[in-house]
Every structure is written in C-alpha cells, then in structure tokens.
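One protein chain is absent from this view; the other protein chains keep their places.
Moving on, here comes chain A:
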C-alpha cells in the first residue's frame, strides 16, 4: 500500500463517476433479476397442466359454452403462438402494466395494495422477533459455562422446526387451550404474535447459530483483551466490541431470509387465516391466474433486491473497512 500512486484520484469527479457506475450496475442487476423472475413465472405457468380460461370464466364450477371459451381466448390473446404471448407479456410488464387478475376481476396492483401490507407486517415482525430471540440467546449465554451449550442445542432444535408444524402447535396451545391470542384474522397486533412467532423461532435459531459462532470468535480476539485491560466490564465488552464483529453473518442470512419468509408465509397465512400475499399466491397458482402470480412474484423479487441493498448498506455501517473508495 505504500507504493507511489500511479493515477492520482481526481477527488470529486472520479468519485462521482465511480458511485454512478456502481449504482448503474446495481440497477442493471436488479432489472435482470426481475426479467428472469418474469420469464420463469411465464414458463412455469405454461408448462403446468390447467387452463387459464377456466379461471377467467369463473373457476371450475362455471360451465361456459365453447363459444364463450373461444371468445375469451381471443380477448386475452391466449390463441396467439407462445413466443408472441411471451413478447406481449414482457412488453406490458416493461411499461409497468401488471394487468387484471383473472380470478378476482380487479387490477393486480389493487390486489397487491390490499394484500402486501399484512404480509410485510408479518415479515418484519418475524424478522425483528428472530433477531431479538437470537441476540438474547447469544448475548446472555455465550461463554457462560453450561448455559451456552444448552442455548446452542435449543437454537439448533429451533432452527430445525418446520414453520407450519410450529404454527399449528402454537395455535393449539396458546390460542385454543390458553386463549391468550386470537386464533385467526388480521385484527390488531395481538393477532400478529402467533404467526410471527411461528416464522421467527426457526429463523431466530439460524441467526443465533451463525451469530454465536462469530461472537465466540470475536471474544477470542486480542482487542477484547485490550478492552478488558482498559477496565471495561463484561457487559460493555460484549455489547460495544464483540457484538459488532458478530453481526455480519446474521445480516447476510437475514437478506436471504426476507425472501424465504414470503414463501414460508404461504402455510402460515393459511393456518392463521390471515390476509396476505402468501395465501394469495397459493390461490392464484391454483386457479392459473397468470397476471396475479406474475405480479406477486415480481413483488417478491423487488423485496429480495431491496433486502440485498439494505444488507449491503448495513454491512458498511457495521464494518466501515468495506467502504470503497476510502476517504
């Protein structure tokens, strides 16, 4: 790092160019992900058996005449060759037009607007709860004799629990037997507790396990000894020094988990009869509601991309050494 600098950094312009290039790369990457998600959804829905026209005309119970079916096919462009359909589909999406839901007879955007907030609420609550459980477990028990080993086993078991099973168990125990929480619905924060817990316990187990490992490593670092030699107490050493070094793996895991939470929300929202994207996605796939499936999948992809961005930002906040260019 000592060598002479060959191309001196032009302070303002060079830096702005660099930032602009990185931003362009991020946006380009994001668009690519969305495009891939849209294409895969299209392929998946056209490869699976079933006919979207049934959904358009009111589901399996309706009994349309062949003429109505043919008219509907024409109207929705389903009689055109597949590549043409695909081209039109991508062109519409590129204009930001998500189209009409076949099964709900309303714009996909409107469906998203009503269904997304409860799911986002559930996701964020689950993520926050997972972190609280994980940090409490690690900070209180790491390197504290047998407590650490016991907590570590509990974390591993937690990480292995299936969400739907946990959901049913919690529902039975806390809602039906003890009547502490409402068993179903979207009414108020109390109704959020059980579904969020069902998602948070396994995720918290995972986060705790990776955090515990790096926390343990951090406690062995010489700077911890330096901090103690300065007269710092154990709590301050854990909170101010070791914890920060232990956060990064948990943050990467969380970025992945945000996407996975939507998928795991499918059974949970169904079990707790909550409104939300998970349940909606399940219904839309079952009825071959192509525009709605696409809309939800793209929405999840956007969440994934944003979560990645947020994780990168957090990374630099936690570990400033990752910032480049250096000031």
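Following the convention adopted for this analysis, contacts are C-beta pairs under 8 Å (C-beta built on N, C-alpha and C of every residue); 3 or more make two chains touch, one makes a residue touch a chain; residues count from 1.
Keep in mind that, in the parts below, contacts and distances are computed from a predicted model.
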| item | value |
| --- | --- |
| Omitted chain (choose from "ABC transporter ATP-binding protein", "Dihydroorotase", "Right-handed parallel beta-helix repeat-containing protein" or "5-oxoprolinase/urea amidolyase family protein") - UniProt protein name | "ABC transporter ATP-binding protein" |
| Residue among A:43, A:84, A:225 or A:239 that touches the chain left out of view | A:225 |
| From A:28, A:77, A:263 or A:320, residue that would touch the chain that is not displayed | A:320 |
| Touching residues (missing chain, whole complex) on chain A | 1-9, 18, 221-223, 225-233, 236, 240-241, 244-245, 318-321, 324-326 |
